[in-house]
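Handing you this structure, nothing more for now.
Removed: one protein chain of the complex. Kept in place: all other protein chains.
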Amino acid sequence: MNYHKFDAVIIGAGGAGLMAALYASKNANVAVVSKLYPTRSHTGAAQGGIGAALGNLEEDHWEWHAFDTVKGGDYLVDQDAADIMCRDAVGIVLELEHMGLPFDRTPDGKISQRPFGGHTNNNTKQPVRRAAHAADRTGHMILQTLYQQCIKQDVQFFDEFQFMDLLISEGRVAGIVAYHIDSGELHVFHSKAVFFATGGWGRLWNITSNAHSLTGDAPAVLLRKGYPLEDMEFFQFHPTGIYKMGILITEGVRGEGGVLINGKGERFMLKYAPTIKDLASRDVISRAIYLEIAEGRGINGQDYVYLDVRPEVVNKYLAEDGKTNPDGSPRTISAADIEKKLPDIADFCRTYLGVDPITQPMPIQPTAHYAMGGIPTDVDGRILVDAANTPLPGGFAAGEVACVSVHGANRLGTNSLVDLVVFGKRGGIAMAEYCNQVELPPLPENPEAYAQAELASLMANPQGIPAAKLRKAMQEVMMMNVGVFRTDQLLTEALERVRELKKQFAHVYVSDRGKRFNTDLLEAWELKNMLELAEVTTLAALNRTESRGGHARDDYPQRDDVNWLKHSFIWQEGDNFRFDYKPVTIGRYQPQARVY
Amino acid sequence: MRVTLRIKRFNPERDEKQHWEEHEVDVEPNDQLLDALNKVKWYDDGSLTYRRSCAHGVCGSDAMVVNGRNRLACKVLMKDLGKKVTVEPIRGLPVIKDMVVDMEPFFARYRAVKPYLINDNEPPADRERLQSIEDRERFDDTTKCILCACCTTSCPSFWANGEYVGPAAIVQAHRFIFDSRDMAVHERLEIMNDTMGVWRCRTVFNCVECCPREIDITRAIGEVKKAILNGGVGG
Amino acid sequence: MSAISRLKYGSPNRFEAFSWYFMRVSGAVLLLVAVLHLLIMHVWYGVDAIDYRFVVGRWASPLVQVYDLALLLFAITHGVNGTRWVIDDYIHSRGWNLTLKAALYVLTVIFILMGATVIFTFDPDTSTTALNTVAAVFAR
Partner (left out) sequence: MASAVASIWQGITYRGKDGHYAWMLHRAGGLGIVLFLFLHILDIFLVGVGEEIFEFFLFIYHSAPAKVFVMALLFGVFFHAFNGVRIILVDFWPEKFSNLKMQRTLFRIVVVMTLLFFIPTAIITVAPIFGVDLALSQLVGG
């Protein structure tokens, strides 16, 4: 048996995992296990910015940020958590700067900020410059900076090790089993605590901004082992993905003045969000795009619209809206500004679309983007095993995989990066504290047995269906039926289909029979996880008979605070599923109708 | 459109040596090479192995030699590659399986240049360290690096002598040397001044030609050389 | 894999920087000296005009002597340092690497001496150099 002993193991080396590692390793002996090299985590794809009420360019307050977060989340946000996040955000963004993060600067040398969807001046309701940014590669810089700091602190990494099983003994966490991709061997990590930071599972859908590696392994394993997931029906579709490819075009484009245009050349967001228009929150815009397309106003009647950032167009609308710079002069944008502030976006468009955003509008469509739900945790990253807030001793989680819940029914742009660093840090600190209080639990007997069985069952079929076929079928049905708009009928259909695919999965055949770097095998295992999550996502969506944030039911178009102002927990029990509910923590902000 | 992928295969459990194998696939002109490889892997031969993650050129997983030149498979479109496409692992690092190479020597070089901000002064309590727009601009280019290893593994100097620290590591060093907040310039220049440091760069420009982030690597290396000769970055 | 196992950089060694710099400076000098030499020999006189008399006659002028010495020194130091780089690039076995470089340096010294001896001690009247005068003495 390949055996390692640590105080704690962190799974995932994205923003959340690395932040946790930095803090936990100060007081405990920590290993970071990641299926990718850390710098390849999808945090590096985040573009637009990290929200914090620094007020570097105009008046701002963390309370405003908290309010925007709560409103953006359609009041499903736990307000105590939102307060913590928005308050801590300010200090943490400064801390990131101190670590060396190369933020863009204002003329007086401070961190530069830009407007972002749903972030407002609470008095005027106008967009506020809150997203601290490093060009359009803020996530890349966060990931790099945190990894750099981990190297400085000599954090121990196990790169290209895939988490496969959580070990429990005496009712507490006792470590994990991970698959070493290179050798094909299982490794047992014996530890007092485990921290999940494995990111999202956007690969459930056909059109997605998410990486191939985002397959929800950890939540699926937890689900199989009898732990609940929270608010799984809430998955965000980002309005501006590159047509057919799903590659994200950051909201920062609209922050810089870009506008959405339909097939008739209209700036249609005027209709749907008269006050903040193209910077309304994501669910609102994604639905608006779908409605435009449904009503035949896609470009040339097809299923996409334009995102237009051509200087002449932007300047026309900026003038129309009377936008000004901090010094009062009218705000304008030039081709050079676009190259400077959105270099990667310009590059994506040119590479993948052959479209130059400076002279042509970009064809876009909503793309599966972000999991609001996930592993339930409290504000210190402790995993909760039921709706009564009972923690799992030694279990921690943060980042996209976790549900604190600060994003409620719809996450605001820039808030994920905040979530990663704030709760990654809090979780890391809490975990180190926990490790110093408890003894190492004994290893369960045959710790590798479960993972071994999983692998063996995948290798059992000498022939059969390639995993890719099933995966494609799943992604398509999830896109069509469990996407931006949902109905009872669509969801029921989807559920049937997913269950059928799950059955067929028994016949999946791994054609690479080797041990070393068998990514064929891993892809099959990942599909198993995705099917699991597809099923609970669909079930949870069927279950919630209202429309709220990212969950829009055509057959229940209204938000229903009387029955549904609550988080849903879902358990898998054999072939059945069980729901339970947890009230939303309301603080200063009472639920109101959400208009932008 | 139907294309032939000519792929250099190696399976450590079966093969003694690398060998070529051909696969035909149907692709859209706008498909990425990564899509084409996926088609082979998913529907034809599951043992075809390569790394990938983000699928849009930001994670740096899928560097390979495509038609003789280093590229990211996800950042090159089939229509630009012709009817017959050759795919090989990047050069100068030990091959593990098919396109997968041992990245450890590469990351070891990265770690060797102390890729983190060094500034022992207490930062201001509740605000950022100030930096002018110009000072920030000074090192902007080299912050873009995604550590894909395209550059280092296209560099003849690195092929010739694997001890060379390589362009990627110099890019990382540059990012800190020219950051006005960093206090370890001299220590960093000392590292770069090694026999196997910047002086091994022969201004071949292969690195620049293939950097998917379009970093002016040779320029960055040149600036580091100059800083060493001038004994610092001032002026 | 041994060739790429080195993980530490930054042992103080100023020589590499110097040699790099020197290659550029000497290159610039050679651009004038060596190219001019070529042009004079190949374009102005034409190589076929060169014979014993011609070569011997040139060294009558001290200017030519200095010129040729500069050419000799710069070309050989520049060229040898370049060759050292190439050896360091391709020959990784420590033993071979050092052996080859040692041989290179020995050759360098010998050839500089050979060149300098001819240029400065050649006596057109007796067609002897210091060296074969000495040799003659020994032969006796």
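The chains carry the letters A, B and C, assigned in the order they are written, with residues numbered from 1 in each.
Here, a contact is a pair of C-beta atoms (placed from the backbone, for glycine too) under 8 Å apart; a residue touches a chain by one contact, two chains touch by 3 or more.
Predicted model only: the values in this text are computed from it and were never measured.
*Asks:* Using the touch definition given at the top, which of the shown chains does the missing chain touch?
*Replies:* Across all of the complex, the chain we cannot see touches B, C.
*Asks:* Touching the hidden chain in the complete assembly: which of B:D31, B:D62 or B:E223 does that?
*Replies:* B:E223
*Asks:* For the chain not shown, which residue from B:V40, B:A55, B:M103 or B:V208 touches it across the whole complex?
*Replies:* Reading the full complex, the residue touching the unseen chain is B:V208.
*Asks:* Going by the contact rule already stated, which one of C:I50, C:V64 or C:L98 would touch the omitted chain in the full complex?
*Replies:* C:I50
*Asks:* May I ask which residue of B:R6, B:R69 or B:R127 touches the chain that does not appear here?
*Replies:* Here the residue in touch with the unshown chain is B:R69.
*Asks:* In the full complex, which residues of chain B touch the absent chain?
*Replies:* 65, 67-69, 91-92, 154, 156, 159-160, 202-206, 208-209, 216, 218-219, 221-223, 225-226
*Asks:* Can you list where chain C touches the absent chain?
*Replies:* 3, 24, 27-28, 30-31, 34-35, 38-39, 42-52, 55-56, 72, 75-76, 79-80, 82-83, 86, 90-93, 96, 107, 111, 114-115, 117-118, 121-122, 127-129, 131-132
Throughout what follows, only the chains that are shown with their structure count from here on.
*Asks:* I'd like the most central chain, judged by C-alpha centroids against the all-protein C-alpha centroid.
*Replies:* Taking the mean of all protein C-alpha atoms as reference, the closest chain is B.
*Asks:* Measuring from the mean C-alpha position of chain B to the mean C-alpha position of chain C, what distance in angstrom results?
*Replies:* Computed from C-alpha means, the inter-chain centre distance equals 39 Å.
*Asks:* Whole-Å distance, chain A centre to chain C centre, using C-alpha means?
*Replies:* The separation of the two C-alpha centroids amounts to 65 Å.
*Asks:* How about chain A: which of its residues touch chain B in the complex?
*Replies:* By the definition above, chain A touches chain B via 36-37, 39-42, 44-45, 91, 94, 97-100, 102-111, 134-135, 137, 140-141, 144, 148-149, 151-152, 182, 211-213, 245, 247, 344, 347-348, 351-352, 466-469, 510-520.
*Asks:* Touching chain A in the complex: which residues of chain B?
*Replies:* 11-14, 30, 32, 38, 41-43, 45-47, 49-50, 52-61, 75, 77, 96-97, 100, 103, 107, 111, 114-117, 119, 123, 126-133, 136, 139-140, 143-144, 146-147, 175-176, 179, 181-182, 214
*Asks:* Any idea which chain B residues touch chain C in the complex?
*Replies:* 92-94, 102, 105, 108-109, 111-113, 157, 160-163, 165, 187, 190-197, 199, 225, 228-229
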